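With one protein chain removed, the remaining protein chains of the complex are shown where they sit.
A and B label the chains in the order they appear, each numbered from 1.
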Amino acid sequence: MGISFVRVYKANCNRLFLDNMDNENLVKDVVKEPYKYGFVTDIETEKIAKGLNESIIRLISQKKEEPKFLLDFRLKAFKKWKKMDEPDWAGLGYKKIDYQNIIYYSAPKQKEKISSLNEVDPKLLETFDKLGIPLTEQKKLTNVAVDAVFDSVSIATTFREELAGHGVIFCSISEAVKNHPDLIEKYLGTVVPASDNYFAALNSAVFSDGSFVYIPKGVTCPMDLSSYFRINSGDSGQFERTLIIAEESSSVSYLEGCTAPMFDTNTLHAAVVELIALDDASIKYSTVQNWYAGDEEGVGGIFNFVTKRGKCLGKRSKISWSQVETGSAITWKYPSCLLLGEESVGEFYSVALTNNLQQADTGTKMIHIGPKTKSTIVSKGISAGNSINSYRGLVKMGTKAAGSRNYSQCDSMLIGDQASANTFPYIKSKQPNSEIEHEASTCRISEDQLFYLQSRGIEFEEAVSMMVSGFCRDVFNQLPMEFAAEADKLLALKLEGSVG
Amino acid sequence: MKESDPLLEVENLFASTNNLPILKGVSLTVYPGEIHAIMGRNGCGKSTFSKIIAGHPSYNITNGEIKFLGENINSSEPEERAQSGIFLGFQYPIEIPGVSNLEFLRVSTNARRKFLNKEELDTFDFEELVKEKLELVKMDHAFLSRSVNQGFSGGEKKRNEILQMALLEPKIAILDETDSGLDIDALRIVASGIKKISNGQTGIILITHYQRLLDEIEPNYVHVMADGQIIKTGGSDLALELEKKGYEWTDNFLKETN
Partner (left out) sequence: MNIIEKIKTNKLIDDQTEIQKICLHKLQSSPLPNPKSELWRLSNKSKFSNFLDYSINEKDSKFDMPYPKNSHSTIRLIIGENFKIKLTEKNYSIEQLSEDELNKYIKEQISCFDQNENWSDLLNLSLSCAKNILGLKINGSKIPPIEIFSHASSNSLNAKTLVIFLEKNCEIKLLQVNLGKENSSLSQSTFFCLEENSSLNHGVVSYGENRSNLLNSLNVIQQKNSEYNLGSLHFKFNYARFEISIKQSVGNAKTNIKGMQITKSDEQISTYTKIDFNGPNGFLDQINKSLADDKSHAIFEGSIIVPKSAQKTDASQLSRNLLLSNLAQIDTKPQLEIIADDVKCKHGATISQLNEEELFYMRTRGITLAEASKLQLSSYFQEIISFIPVSKDRWDLLDTVLNQN
């Protein structure tokens, strides 16, 4: 018959899961793995007053010594935000956020201008050391340049000179505003307009810091770039903004990591990430998100409401998102690609793991606008405990997207009988000469598979974790090496106890 | 043999797909009853050549012409070519789930018969005809009730191709790697089927890169193709020589000429 068939469904869910394990009642025997990044750094910080109004925005802008265009950008966004309603369509149950009870600017007190890492407060260096991100010359990671963001500000960026030698700009966005205002003015808000959604508007009004990357024409970035976000204070929101521009025929791989201390209140994290790829450029953006998720009762944890979007502006450009989402009380995030350039490529590889009372509503939007554009979506959701894990995605073929293709695969794995997994793929096509294929499945870990592993002497928990990481293999393969190993460990850690 | 008019004349044919040139000046003439073999490495353009003769819409002829029975068919539709007697045996016959094999064979046979001003066959007469032809390729009647090629083994698909050839009685048959994926018994069945159908009158182009089909059906001419061109033409002994020397010399040949 004339249309491509949905291929054989991948997960061959046999008779499933651990009936015989119920007796051992291991599910309740949850090993409470502490969140090991939950410490608070005791450091003197400069905070502004709680609340949000025009003068707060002017104050933030003034503190950052911003040019007028940026202040205007913020004020315009704020105006729009005031007129918008907080979205509720994702059906995420959470208490109303009091936006007047949040501190919108918080920075560790340090000298006005830091000329070298040696001047960074040792407490901060120690903090990042503890997080496994050493920043000092002697200890810094050799193959990755890191921009470390602490609450509202970037405190250090490593390997700057080396990168500058290649023409690569990697700095905090505040510095970029000062040193490269033309680039900021040209690109900021062009991928995620301030009016895009409630949280993007909020971010546009109050964003404090974040990373800026510019890869010039023809340059393959000599090392991976990485930002590490740390929320430290309990009452301030984090609103970082990332902008990555890859000029013609350039390429870059960017990694993002994040942690936060344990507080019993919810902290809002509303970031915006914008990527722009010109002709033949490629951007790979990887995230391992491990914000504090709250405790088993669902108290505390980060509300992670993030807008990430890439624009494949140029011909044959490519943007690839890969993410491992394990933290946050609530995640609401759809890294997306606007495929404008002819033959441009968008990819989304995601593992989202939820446990206890976590909620994750994540997925992607692939908007095919130009001809012969291609997108691939691979999403793996694992829900354990009482958590809710939803894939929500949109694939859209515009009228000019002739010869375009999309392939999506969404698999869910349920662990325990209290967790839920939802799949909401929206598919929209206005172009007959294009192909869209979506498949999804839900399964448990097969008892037979487990038995087979156990009969070879593998411990139960290890077997489960092997199966889970096998389930996620397609996605892990897309992660940069160091991240893949970390992601694997992270999953094992998060799942520990929840299965048996 | 050459007293009669040529069936197929391909003159200096250039063709491309997505602006990528594939054929770079191929010339070949086939007279009734002649058997030609085209050999060459994967990707040399053999399969493309066969698809272009059959009129695949993905390829553009950028130069040269194809004449069938003296007429230029460069822009004929694939079905016109088939109805007038050009047959392509596919390397990978397409599976068409839901379309019954019997119905498919009947519609196509009647399309050809209509072209030949022969009476179209109704279901009963057609079944009679198919039964007879099934014998040629030693296929079971049960194949007819299945969907076109769906769930057929590699060998069954190839036999289904030859069955179609038997029904359509083409003037020229281009058989693209009809031998691949066949065991030796199946190969013999297919080869003897081809010989019986052609009956010394059909022009045949065998596309292959192995000698073994040519052991069963001896070609009058062997052409070696590389990089979209026929770089050497000889008799059946050329195939044997190729088998011995491998295709490396074709690479060297190209290097020398470029």
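General observations
The rule we apply is simple: a contact is a pair of C-beta atoms (placed from the backbone, for glycine too) under 8 Å apart; a residue touches a chain by one contact, two chains touch by 3 or more.
Just so you know, these numbers come straight off a predicted model, no measurement behind them.
Here one chain is not drawn; of A:210, A:425 or A:480, the residue touching it is A:425.
Residue in contact with the omitted chain (choice from B:16, B:29, B:63 or B:108): B:108.
Touching the omitted chain from chain B are residues 54-58, 77-79, 81-83, 87-88, 90, 93-94, 96-99, 103-104, 107-108, 111-112, 115, 147, 164, 168.
Seen from chain A, the chain kept out of the figure touches residues 1-6, 9, 11, 13, 16-17, 397, 399, 412, 414-444.
Going forward, only the chains that are shown with their structure count from here on.
Rounded to whole angstrom units, the spacing between the C-alpha centres of chain A and chain B is 54.
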